[in-house]
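A single protein chain has been removed from this complex, and every other one stays in its place.
Now for chain A:
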C-alpha cells in the first residue's frame, strides 16, 4: 500500500460539538428576554443561542449545562464557548467555565478514487456494514478510536470521532483498506 505521506488527503472538519457547565442555575426566561439571537423552547426546557463570530449554536439548559455546536475547529469551539459564557455573565449570572470537553468532531474527506462498497464490506466483516436499502453508505466502526466512518461509493467519506486527533488517525487507518477496494478508473 502507498505510505500515507505521499498522498495529500485533505480532511475538512465541518462540525465540532463541545459541552461545558456553568455551575450555576440559569433563568431561561431572563436569557430569552434579554438576549438577541435566542430561541426559547419552553416545552423542551432550553434556550438556543446563536453566535455570529465563531458561527456556533448553543443549547442552554437551566441546570447550567451548555452544548455548543457548529464550530469548524477545536479552538473555535473553545472560543465560542467562552464568548457564550461571557455573554451569560453580562446578563447577570455568576457563571463559571468548568468541565469544557469536546464531545464530537465531524470531518469529511474525499478519496481520489471510487470505492467498491460490496467488496469493502466483504473484506471487513463484521466491523463494516452496508445496507443499500437503508443508506447508500457503508459504515465502519473503529472500536478503539470510538470513531465511525461512513464510506460512499463516490470516494467521499465522513468521519465522526471524539476529537480531531482520533479522526485523523481513523482516516489514516482506513485509507489502506479503501485503497484495496477501489474501482478501476472509468
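As a working rule, contacts are C-beta pairs under 8 Å (C-beta built on N, C-alpha and C of every residue); 3 or more make two chains touch, one makes a residue touch a chain; residues count from 1.
Here is the rule we use: contacts and distances are computed from a predicted model.
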item: Chain left out of the displayed complex - its UniProt protein name, from "Transcription factor IIIB 90 kDa subunit", "Origin recognition complex subunit 3", "Dynein axonemal intermediate chain 4" or "DNA-directed RNA polymerase III subunit RPC3"; value: "Transcription factor IIIB 90 kDa subunit"
item: Chain not shown, touching residues in chain A; value: 4-13, 23, 32-37, 40, 42-43, 51, 53, 73-75, 78-79, 82-83, 85-87, 89-91, 95-98, 100, 110, 112-118, 121-122, 125-126, 129-134, 136-137, 152-155, 163-165, 168, 183-186
